[in-house]
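Working notes, beginning with the structure itself.
Every protein chain but one is kept in place in this view of the complex.
Note that the chains take the letters A and B in the order they are written out, and that residue 1 is the start of every chain.
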Amino acid sequence: MTSVLILNLAWQISTLALVALGLAIVFGKLRIMNMAHGEFVMIGAYAPVITSSLGLPGWLQLPVCLLTVAFVAFILERVVIRHLYGRMFDSLLATWGIAILLREAVELIFGRGYQSVSPPISGTLSVLGSDYPAYRIAVIIGIIIGFAALYWWNARSKVATRIKAMVGNPDLAEAIGINTARLSAGAFIFGCCTAGLAGLILAPTIRIEPMMGLDYLIRSFFALVVGGLGSLEGLGIGAGIIAGTQSFLGAVVSQTYGYLAVLTLSILFLWLKPDGIRSSSR
Amino acid sequence: MLKSTTKLLASAAMALTLGTVSATADIKVGVLVPDSGPAGLFGPSTRNSAKLAAEKINASGGINGEQIELVFADVGVPPAEATQAALRLWKGEGAQAFVGMHDSAVREALIGRFGGQVPYVYTPVYEGNSCADGLYITGETPSQQLAPVIPHLAEKEGVSKWYLIGHDYNWPRDTNALAKGYIADAGGEVVGEEYVPFTVAEFDSSLQRIKESGADAVLITLVGGGSVGFNVSFAGFGLDERAIRLGTLIEENTLAGIGADNADRLFSSSGYFASIETEGAASFAADYSAAYGADAPALNGLGQSAYEGLMLLAALANKAGSLDVAAMDAAAEGTTWTTPRGDNTLTGHHMAQTIYLADGSGGAFNIVASFDNVASSEACSN
Partner (left out) sequence: MTALLEIDTLTGGYRDTNVLFDVSAHIEAGSVLGVFGRNGVGKTTLARLVQGGLHPVHGDIRLNGRSVGDLPAHARRGQGIGYMPQTSMVFDDLTVRENLTLGNAREETETYFDRFPRLAERLDQPAGTMSGGERKILAFVRTMIEDTQVIILDEPSEGVQPENIDHMAECLKERALAGAGILLCEQNLSFLTGVSNWFLGLDAGRVVLNKLASEVPASELRSILSL
């Protein structure tokens, strides 16, 4: 029993951290409240549907996912987001409209109905005495490695500092040689691509339909509210608390209480500690 | 002054548009479909099925010799707005009867608004026990979907330990209350019962409870996306090897979302599947694809129910000789007619019909059993 509970916790926390990563970058770093974040998860989840409908081999799912998401994010940045950096409320309204547009576009292409995606690894593995889906174990390990790599890179690269400098003082950032237009576009597209990647990875384990994005936006937002904006540690803590609470209470009490607890926690944090547990921004 | 001018203009415009469209139609029937909202997925197949039914009715002489014309309204909206939309069809466009494929909240609001003054056929799967003058039901109720099916599965699949899981609202609770009786009668036991909020998208902890309960059968009354998510994870955890699943609202779209990999031993109980091979069903499916093409929105029990509703309306109105509610109520009991679902009888304002059990293994419904003339125990006392 306990080993499955632990694995479920690991699955929930790691996948939520991956889903929320893009929002943490775009909202936490660029101060763009990207309401279309969930739609990028959705587009990523449709990547296998795109490849199979075009008759492409399975290994193209990843490049198709990243290219599609990057293309949409690029256009969006050029046309809309570019004019809204630092304008949180305006960006919220604009990206909400974009979210609806993206849903409608996907519905137009693939229809309203559900899609299904086969996992690349099927079957279950016996871990610590209980059967667990092999694909999920591969994903958990992959996400842990991915985040470790990101943490290592983030600590060494100046990109995070440059972004922070740009958001705090864009004119000075330009004056010291930072191409702010390219840096912010790059960060936005990178954030959207991580969301798309999350969608692709989750696709074999979830429902896939044009409206699916909203769930992921809300859970990501909760994780950021609790964990605080601006650091990978905060993201990890937020995902851990939100997914952990839901998963643990869901297992030992009931799903209803798990969901209520998550809602209550998020509201309490918004009310009493709006900067979250870890906030490096202030 | 302004108001009356506007009214005049509106009715003039309406007369003009209607005059051009409905030169030959004598009876307007309001068809209430979910074009938007959570059930919006079923809007297109519902409309298509309704149009096929109107053609069929008109080809065989209409209602009491008069041709019918369908007028549509979107009721995939909150009850108050849905009622307004229905009212526009009724008072504004002169609809003389209604056929509705929508949720129960909208139905209750409409019953109140119609007040038994206009015949109203309610068509989707629902929890049962809704009774009013002029209200006729074609949708399957839990007793119809479960009474014959649970003993059948107990015998054929050898299952006895049932776990009941559904979304947290009245349809799953009502269904499970009945299911417990059928399970006990079949010599089985209920090893767990759980209701999850609509907002929950992850079912890991529920799956763990199912596994620990030792269940060999799971009755699923989750709806839509929740059902897809649950069933995908269910198979992912390998639970499909331990237990069969039975759903009472798993139609073709839901199965497509669950996917071929995750549908082993997933049974569904319904009055209609696109894959029913009877002559009536096959010719209906052929008409449907001839009319709307191979890429048309897939046929399914909810969409097709609009066809059933219109056929019931025609059969009953023809028997009563009018669309007057009192006359129809008097004639209702024992009305029989035949549709793609099979031979139907109206008993207690509900439709006794053939119930099909399909196995979704491999990602497509394969009919494994059918039960003729199953009456609802949640019908009305006349």
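The rule is simple: contacts are C-beta pairs under 8 Å (C-beta built on N, C-alpha and C of every residue); 3 or more make two chains touch, one makes a residue touch a chain.
Everything numeric in this text was worked out from a predicted model, so none of it was measured.
Chemist: So which shown chains sit in contact with the chain we cannot see?
Modeler: Even though it is not drawn, that chain still touches A.
Chemist: Quick one: say which of A:92, A:165, A:260 or A:277 touches the chain that got left out.
Modeler: Only one listed residue reaches the unshown chain, and that is A:165.
Chemist: If the hidden chain were put back, which of A:52, A:154 or A:180 would touch it?
Modeler: A:180
Chemist: In the complete complex, the non-displayed chain touches which residues of chain A?
Modeler: Contacting residues on chain A, toward the hidden partner: 158, 161-162, 164-165, 168-169, 171-181, 281-282.
Just so it is clear, only the chains that are shown with their structure count from here on.
Chemist: Take the average of all CA coordinates in chain A, do the same for chain B, and state the distance between these two points in whole angstrom.
Modeler: The computed centroid separation for chain A versus chain B comes out at 37 Å.
Chemist: Which of the residues in chain A come into contact with chain B in the complex?
Modeler: Contact set of chain A toward chain B: 1, 4-5, 8, 11-12, 111-119, 122-124, 131-133, 135-136, 204-209, 211-212, 215, 246-247, 250-251, 254-256, 258-259.
Chemist: Would you pull the chain B residues touching chain A in the complex into a rising list?
Modeler: 40-41, 168, 194-197, 199-202, 204-206, 208-209, 211-212, 225-226, 228-229, 232-233, 236-238, 253-254, 256-262, 297-298, 363
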